[in-house]
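Note that one protein chain is taken out, while the other chains of the complex remain in position.
Here the chain labels run A, B and C in written order, and each chain numbers its own residues starting at 1.
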Amino acid sequence: MNAENLKLCEKLVSSSYVQQGAQARSIQENKIRQLLQHRKLPEEGWDDITIELCLQELAVMDSNNFKGNCGIGEREARIASSLVAKRHYRLGHGIGRSGDITAIQPKAAGSSLLMKLTNSLVLDVLKIAGINSVEDCFVVPMATGMCLVLCMLTLRQTRPNALYVLWPRIDQKSCFKSIITAGFQPVVIENCLVGDELTTDLSAIEEKIEELGPDKVLCIMTTTSCFAPRIPDKLEEVAVLSKKYDIPHLVNNAYGIQSTKCTHLLQQASRVGRVDAFVQSTDKNFMVPVGGSVIASFDKNLLQKISKTYPGRASVSPTLDLFITLLTLGSTGYKKLLSKRKAMYSYLSSSLSSCAAKHGERLLSVPHNPISMAMSLTVADGGDNERLSTEVGSMLFTRFVSGTRVVESSGTETSVSGYKFQNFGAHHNDYPCTYLTAAAAIGMTESEVDTFITRLDKVLTKCKKRKTNSGHSTCYQEI
Amino acid sequence: MNAENLKLCEKLVSSSYVQQGAQARSIQENKIRQLLQHRKLPEEGWDDITIELCLQELAVMDSNNFKGNCGIGEREARIASSLVAKRHYRLGHGIGRSGDITAIQPKAAGSSLLMKLTNSLVLDVLKIAGINSVEDCFVVPMATGMCLVLCMLTLRQTRPNALYVLWPRIDQKSCFKSIITAGFQPVVIENCLVGDELTTDLSAIEEKIEELGPDKVLCIMTTTSCFAPRIPDKLEEVAVLSKKYDIPHLVNNAYGIQSTKCTHLLQQASRVGRVDAFVQSTDKNFMVPVGGSVIASFDKNLLQKISKTYPGRASVSPTLDLFITLLTLGSTGYKKLLSKRKAMYSYLSSSLSSCAAKHGERLLSVPHNPISMAMSLTVADGGDNERLSTEVGSMLFTRFVSGTRVVESSGTETSVSGYKFQNFGAHHNDYPCTYLTAAAAIGMTESEVDTFITRLDKVLTKCKKRKTNSGHSTCYQEI
Amino acid sequence: MNAENLKLCEKLVSSSYVQQGAQARSIQENKIRQLLQHRKLPEEGWDDITIELCLQELAVMDSNNFKGNCGIGEREARIASSLVAKRHYRLGHGIGRSGDITAIQPKAAGSSLLMKLTNSLVLDVLKIAGINSVEDCFVVPMATGMCLVLCMLTLRQTRPNALYVLWPRIDQKSCFKSIITAGFQPVVIENCLVGDELTTDLSAIEEKIEELGPDKVLCIMTTTSCFAPRIPDKLEEVAVLSKKYDIPHLVNNAYGIQSTKCTHLLQQASRVGRVDAFVQSTDKNFMVPVGGSVIASFDKNLLQKISKTYPGRASVSPTLDLFITLLTLGSTGYKKLLSKRKAMYSYLSSSLSSCAAKHGERLLSVPHNPISMAMSLTVADGGDNERLSTEVGSMLFTRFVSGTRVVESSGTETSVSGYKFQNFGAHHNDYPCTYLTAAAAIGMTESEVDTFITRLDKVLTKCKKRKTNSGHSTCYQEI
Partner (left out) sequence: MNAENLKLCEKLVSSSYVQQGAQARSIQENKIRQLLQHRKLPEEGWDDITIELCLQELAVMDSNNFKGNCGIGEREARIASSLVAKRHYRLGHGIGRSGDITAIQPKAAGSSLLMKLTNSLVLDVLKIAGINSVEDCFVVPMATGMCLVLCMLTLRQTRPNALYVLWPRIDQKSCFKSIITAGFQPVVIENCLVGDELTTDLSAIEEKIEELGPDKVLCIMTTTSCFAPRIPDKLEEVAVLSKKYDIPHLVNNAYGIQSTKCTHLLQQASRVGRVDAFVQSTDKNFMVPVGGSVIASFDKNLLQKISKTYPGRASVSPTLDLFITLLTLGSTGYKKLLSKRKAMYSYLSSSLSSCAAKHGERLLSVPHNPISMAMSLTVADGGDNERLSTEVGSMLFTRFVSGTRVVESSGTETSVSGYKFQNFGAHHNDYPCTYLTAAAAIGMTESEVDTFITRLDKVLTKCKKRKTNSGHSTCYQEI
C-alpha cells in the first residue's frame, strides 16, 4: 500500500497500529530494493509471502495483466485456464525475444525483470560455489544436452572448417548425442585406468589434435561431475592444451556446482588455460524440477553470442523456479545445503564401506570423485553374473531405492547414434569388476542413507544365499 | 477412495449418503478411464477439481513422491521450495530420457503418463483443427525457432551434403535465425506482390533448386500463419516441388492451428505432395504461457527420429500446461474458441474498415490471410514519415494497445545474422505503402476490438491534426 | 513497488516499459484507494490478482507476519501448517476482541481493516438489495440460529421480566430452537390458510400480547424467506403492533436479501413500525460456504450492544469469504445475480407448472412467496401415501436432485425441544394436500431447472405406474 492508502487506513484503524503495519511492510520493500540494487542472493532466505508478493508485483507489469489492455497481436499471453495462470503467477510472455533469449520484452517488463534478476542471482551463486571469476551466465529452459548443442552451434559460426569434437569418454548418452545432434563427429578419447579410477588420457587428446589438425576440431568437451569410478576430467591440463592449440573448450559441469572440487577445477582451468563455456543442470544443482540449465562463461562476448544463437522466446518456468528457490534459500541456506552434502558424502562413504566389508566387498578407491562412489559387487561376477547383477538393481528398485546403478563389464557392445561402445556405462572397455554406484547429491538426508544401507544389506544377503544354493537364481521372483 | 475405505466411511456416515458420494466419485474415475482408454479430448471440458485430482494421481506415481523412497542417485527430483513443488503439482522428473524426449522414465511413471497422454490429446486437437491425416506429434519445451533447428539437425543426418535452406521471405527473425543456428545458409526467395498481397514465388524456388542442386538443399522452409499483407505460402505447390525434387519440406505453422485455412493447407499439401514436419507454438494456439511447441508429422518414423535427436530430459511445464488447458476446454470448448476467433476476424475486419474509411485510409485487400489484416497509414507517408509512423505505434502502446505494428517502407537496410534485408518487417523490398497490422487471434474478445478501434480513432485524429499543424510532430511528448 | 524500487527497475529494463508497468500497477492501487475511501462495493468486480494482492497487503500488517516479531503472549497467531496458513492468506488473529466482536485488534491491523471494510461492503449490499435505511451491520461467524440467540440475549439485558417470544409458526428447527437456547418460552402463533397460502395471524399475535402482558414478551420473531406455501410474515403489520406495544421485533431474513420482496418488506416495516434487528445467512445470499451471518439493524446503538454481547474473538473466515466474493462480483455482478434469480423464478415456475399439468398435478398458488414454490402431489395422497411421498423424495435424491422436499399432512406429531407440532414441516396442523417444494435461489442456472424437470417427470411417471399396478409400492428398491 502506498502512503495515500495507509493514510486512509488510519481512518478505520488506529494510526499507531497502521504505522506498525506499515513499518513491517517496509521491511519487505527493503528486501525487494536490496535485490534490485545488488542483484545478489540475500544472505537470509525470504519467506513465501515475500516471494509471492514480489512475483505479483512483477506480474502486474506484464501487459497481459494490465487492466483495460487490448491485445491486437498474435501473441498476447492470454491464458485459458485459471489453474495454469495461477501456477505461472500470471506470467505468460516467457523470456527473450526472437533475436536473443536474454533480451527485454516491451510487452513484459515484469517477466524481463524476473529473467534479469534470476540470471544475476545465478551468477552470484556460481561465485559463492567457487567459480569466482565467472563473467556471465543465463538460464535456458533446456536440458544440458541441448545447451551443449547450442554452444557447439555457436562455436561453429566462427570455426567453419571444424568437423570433430574431442570427447574424453563419459558413458552418459545425452552429452554424446549432443555432438551428433550439433552435426559433428565425436572423437572418443578412452580413459586411463589408474588404481580404481578412470581418468583423462591427456596425451591421447594431444595426439588426436595433431592428427586431425586444430582447425578441424570444433572443441574439446570435458566433464566434471560423473559416476565413479570415472573421475572429473583433468580440466586444467585440458585447458592448457586448449589454449596452446587455440581450440575451444566446453565443459559439461552437469551437477558440479554442488561440489567445490568441481567448481575449483573450473576456476583453476580458466586461470591457467582456456575454458570457453560450461553448462550445468538446474535440477541437479538447485533442487528444482527438471527442465533448465545454466550456460556460463568467463567471456561475456561469447556468452552473448550464445544467447543470440537461440532463436525465439523461451519458457519462463525454469527461471521462475530458480528465482523462487534461490530467494527461499538465501546464501546461508545454499551454503548449508553444500556443506550438508559434503557431510553426507562422508557418511554415505563410511556406511557403504562397512556394509561392503560385511559382505566381502569393498568400496572402490575413487578419491577424486567428490559426489559419486562405487562398491564392488564380486557376488555378481563369474557364472550367471549378468542375471544376478540385473537382479540386484531390480531388487533395490522394487524396494524403493532409486538412483543406484549396477555396472558390469560383460563385454556387451552398445551402439549410440551409430557409434559402437564396449561395455557402455562403465566408461571403459574392460573395467576389472562389477560394481554398484551411489551418489551423495544435494538434498540427501541421513535417513535416506540409513534406509539405503539397510535395504542393500538385505538384498546382498538374499543374493549370496541364492548364489550359494543354486545356479538357478530366482531372486527376482521372490521380491 | 477404494471400496474398503468407502466401507469404513459407512461406519461414520449413513450408508446411502456414502453410496451417493461414491457414485459421484466414480463419475470422475470414469472420466479418467475414458481419457486413458481413448486418449482423445473429452467432448465436454473437465472442471478444475477433476483435473487436479488426476494430476495428483499421476504425481503419486513418481518416485520423488513415494513414501519411504531413498534417492541414491544424482537426480532424484528433490524440490527445495514448497512453492515450486506446488506449482508443478510435485512433478519433478521432467519428461524424456537421455536418449529420447518421448521415452518413458522408470523413476517417473506419472510424468511419463502425463507426457504420453498430452501428446495424444494434442494429436487429437490437430485432427479436430483440420489436419486429419497427421500421424504423430509431440510437445517440446522449446519455442518454434529452436524446434525448427531440431528438425533441421535431424534432416542433416540423412542429407550430409546439404548446405542450403530455401526460405520464402517472411520477416520474422526467429525462423530465419533458426537456419543460421542449425548451420545452414538461408537462400531467400523474395515474395511476389499480387494486388495488396505478398505471396510465394514458386518459379524462383524451382530455379534455385536447379541452380544449387537438390542434394545441396537441406529443405524448403515455408510458413503458414503470418502478418498481412504477407499471406500463407503456397503450401500445396511447394509440396509438389518438394516431392518432385525429393527435398524435405518443413513448415512453420506458428499460430496456424487456430485457422482452418492454415490447417487445410497442411492437410492438402500432404495429400498432393510432401510435408516432412510442421511446427507450431503452444502459446499462440492453445492460450498457455510461452515456452512450448508441437512438432508434428505425417510420418511416424521421421517424428521418432526428431524426438531421438533431442539429447536429454526436458521440462514438463509446457506439457502440463497443455494437459490442463486441453482438458479444461474439451473439444467443445476448443471448437467454440475456433469459431469465436473466426467471428472476431470478421468483426475486427469490418470495424477496422469503418475506422479506416473515416480517416481516409483503407483496409488492404488480403483475403488469403485468415488471421492478420492491415490498414493503410497514408497519413504517415511522405515528409517526416518515419517519425510519425513510430509515433503511431508509441501512442497506441502507451494507450494500452498491444500487438499492432506499424510498417513502413523507408528503404532502411537491416542486418540479421549478417544477412542484409531491405525494409525488414515488410516481407518485401519495397511495399507500396505504410500500414498498420492487426490480428484476430484466438481468445480475442469483442470488447478488445471495440476498445482498440476507439483508441486508434483518437490516435489517428491526433496525428492528422499534428501533421496539418506543423512539420515538427510532437505527438509523442503529449501522450 | 514503491517509487524507489521502480527507479531501480529502470536500470534493468527500459524506463518506458517500467513506466507502463507502473501505470498499470497504479490502477490497482487506485482500486484499493477507492475501496478504503468509499467503503462501498466497486461497480465492476475485481479480478483475482487484485484481490489477492490486497489481501497480502493486509496480511503484512498483522503481527504474526512481521519479520523479526517476537511473540511472548499466549495467543500469537502462530500457524503450524503451511496449508492452513495459505488458505487463510496468513491471517491468524481472527476478528474482534474479548470485549466486542467489531473491535480493532492492536496485534492485527490488517485483520481489523478487513473486518471493517467487509462490514461496510455488506452494509452497501443491503442497501443495494433494497433496505435503504439500514443503519449498520456486522458479519458474525455463526449461523443464523445462533445469531438470533445472540440478539435475544442482548434484548434480555433490557427486558429483565420477559419470558416469552411470540413466533408465527415457521417449520424450520433452528429458529425455533434459538428461542429455547436463549432461555425463553416460544409462543407459537399458528398460520392462517388463505387460498393455498399460509400467512400470519395478526389478531392471534395481538391477543397473545394482551394475554401475556407486553413486558413479559421478549420479542416477536418473524420470518421473511421461507418454503412455500408459507409466505413471508406480514412484517409491516407486525412492526406496527411491535411499536404499539413497545415490544422488540426480530426478523429472520435468512435468505431474503436475494429477493426485493423480502427487502422491501423490511424497509417498509422499519418505516411504518418497529424492526429492531434482522438476521441473514451469508451462504444463502452471497454464495459463500456455510458459516456466517449478517446481523443488521436500523438502530446503530442496538447493533453495538449486540456486538458487545458476543464474548471473545471470532473466526475471520466468513468475513474473508464475503470480502473476496463481494469484490469479485462488484455491484454490477451482484445485481446481475439478483435479476438472474428473478428470471429463474419465472422459468422454474412455468416449467414446473407444465410438468405438473402433464401429471394431473398443479402448482399451488403462492404468489407472495418470491423464492419458493410448491407443486401438489396428489399421486401420493390416499392409501399408502406416506411411503410413496418418501419414495418420491428418495428417487429424486438418488437421481442427483438436491433441495426439494416432499411434505405431506399425515397427522404425525413431532416433538422439537419438548414442544409438540402437528405435521411439522407443513407450517400448519392440517394442510389440505401433499406437495413438493422447489426454490429458485441465487446462483441457480437454466440447465439445473431443465435437468430437474426431466428427472421429476421420470420419477412421477414411474410412481404413477407403480401406484396403478399394485398397492405394494416398490419404487425405492428399483432405483
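FYI, a residue touches a chain if its C-beta (ideal position, glycine included) is under 8 Å from a C-beta of that chain, and two chains touch if they have at least 3 such contacts.
In this text, all values refer to a predicted model and were calculated from it rather than measured experimentally.
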Among the chains present in the display, which ones are touched by the chain that isn't there? A, B, C
Out of C:Ser98, C:Ser203 or C:Ser350, which residue would touch the omitted chain in the full complex? C:Ser98
Listed residues C:Lys173, C:Lys300 or C:Lys465, member touching the removed chain: C:Lys173
Of C:Cys219, C:Val392 or C:Ala439, the residue that touches the missing chain is C:Ala439
Even though one chain is not shown, subunit B touches it at residues 1-2, 4-5, 8-9, 11-14, 17-18, 20-22, 24-25, 27-29, 32-33, 36-37, 48-49, 52-53, 56-57, 59-63, 65-69, 82, 90, 104-106, 109-110, 112-113, 116-117
Missing-partner contacts on subunit A, residue numbers: 20, 24, 82, 397-398, 400
For the chain that got dropped from the picture, name the residues of subunit C it touches. 48, 51-52, 63, 66, 68-84, 87-88, 91-95, 98-99, 106-107, 141-146, 148-150, 153, 156-157, 172-175, 177-178, 180-183, 225, 227, 254-255, 281, 283-284, 286-292, 309-318, 321, 324-325, 328-329, 337, 348, 371-372, 397, 400-405, 438-439, 441-444, 447-449, 451-452, 455
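Keep in mind that, in the parts below, only the chains that are shown with their structure count from here on.
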If you fit subunit B onto subunit C using only Cα atoms, how far does it have to rotate, to the nearest 5°? 180
Averaging over Cα atoms per chain, report the distance between subunit B and subunit C in Å. 48
Centroid distance [mean C-alpha coordinates] between subunit B and subunit A, Å: 29
Subunit B touches at least 2 other chains through residues 82, 397, 400
